[in-house]
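Here the complex is missing one protein chain, while the rest keep their positions.
Take a look at subunit A:
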Amino acid sequence: MKQRILVVSHGHPDFSLGGAEIAAYNLFEAFKNNDDVEDTWFLARADRGRGVTGQIHKRRDNEYLWEQGIADWHLMKSAHQESITTWFVDLLKSLKPTVVHIHHYAHIGLEFIRAIKKYDSSIKVYLTLHEYMAICKHNGQMVKTGEGMKLCSSESFDECRGCFPEHTAEDFWLRKHTFKSTFDLADGFISPSEFLRQRYINWGINENEIVVIENGQSNLPPLEPRAIQEDETRNRFGFFGQVNPYKGIDILLEALRSMTKEERKQVLVEIHGANIEAQSGEFQTKIKKLAKKLIAEGCLRWVGPYRPDEQRNRLQEVDWVVVPSIWWENSPMVIQEAFTAGRPLIVSNIGGMAEKVDDGVNGLHFSARNPQSLAKVMLNATSKTLWMELSENIEAPISYADCAIEHLNFFN
């Protein structure tokens, strides 16, 4: 039977370029091109600047925007309740999907999942989990609140209360109960990393119901190595992505600062980062202050944000991609993008980063949150032979088309 697939995302890449919405949209595009898919649609939550009206509007053919929001983040309750059982169900009635594939419920709420099953329990519901939202109230990061942002390995009602003292342990029981009751309605779960899959199995998802499917990538060939002179080294390091406290850009800058002046002369770091303006003043000040001296010295270039279509050109000019995140990550899009471009990575040795990059095979690990360790690994990485060896070991990531096929196999 050919599937009719409604893809739901918490954002539309037209307005928001987060990894999860891009992955959702790319998968939707791949479903479109798959002959086993009868029809497919993309429904994204949107803020159109007029409040949470609950209305669903067409964006373009097969694409819809839903003005939904969250009334209660603790229990992930939708702000516009009525539209869940009216307009949203009307959309289901009109589109007649056989599968609803949900990429995120943040900003939408959990209730629409129940509404799907209540309207027609034969519609299959699948959830792709992009972070630890159900497990961790702290933006799904599994990082403790407060100074130091310590890594967290397991949830419990009393420990979670430690991060959110305004809540009781009972509140956290209620939160888990609400998430779990909704998750129980789903037919299956997709995790882009084994690391995240295991975290959710520990939390309570049946291991037979959650599979790992990596996010698809374009099947472009790898880029040529950056052209260098005989006496040059593989000393260009690129940071790509959001500049926020979880992404560890401060670790990268501190790593530069921890080097001797002589050592710094041997390396060049490029920051291709977005959204620093959206961060707290304290964080901005810290980063800008750190960056200023390094830029003056010539070991740091602040290139700034890029559009998706500019990324390949920028990757062309670096040797290594650095992912120094201080949280677990799941499957950072930049890792797959770097591999597509044939660039080895230097990553924190935790969570999804450690899983996706094999230390000494297609990249290097450094001790997470440790600038000295990162500095050492970077200086070591300038070796041309090491770079060549690791870059040759890179295997092409799964394509959009193959990713869609893996999903369809799971749906069937």
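The working rule: a residue touches a chain if its C-beta (ideal position, glycine included) is under 8 Å from a C-beta of that chain, and two chains touch if they have at least 3 such contacts; residues count from 1.
Quick note on the criterion: contacts and distances are computed from a predicted model.
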{"item": "Absent chain [UniProt protein name; select from \"ATP synthase subunit a\", \"Oxidoreductase\", \"Glycosyltransferase family 2 protein\" or \"Spermidine/putrescine import ATP-binding protein PotA\"]", "value": "\"Glycosyltransferase family 2 protein\""}
{"item": "Residue touching the undisplayed chain, where the options are A:Thr168, A:Asn202 or A:Asn219", "value": "A:Thr168"}
{"item": "Which of A:Ile70, A:Ile84 or A:Ala186 contacts the chain that the document leaves out", "value": "A:Ile84"}
{"item": "Contact residue for the chain not shown (choose from A:Lys32, A:Arg114 or A:Arg314)", "value": "A:Arg114"}
{"item": "Contact residue for the chain not shown (choose from A:Asp158, A:Glu207, A:Glu232 or A:Glu392)", "value": "A:Asp158"}
{"item": "Residues in subunit A touching the chain absent from view", "value": "75, 81-82, 84-85, 111, 114-115, 118, 157-158, 168-170, 172-174, 177-178, 181-182, 184"}
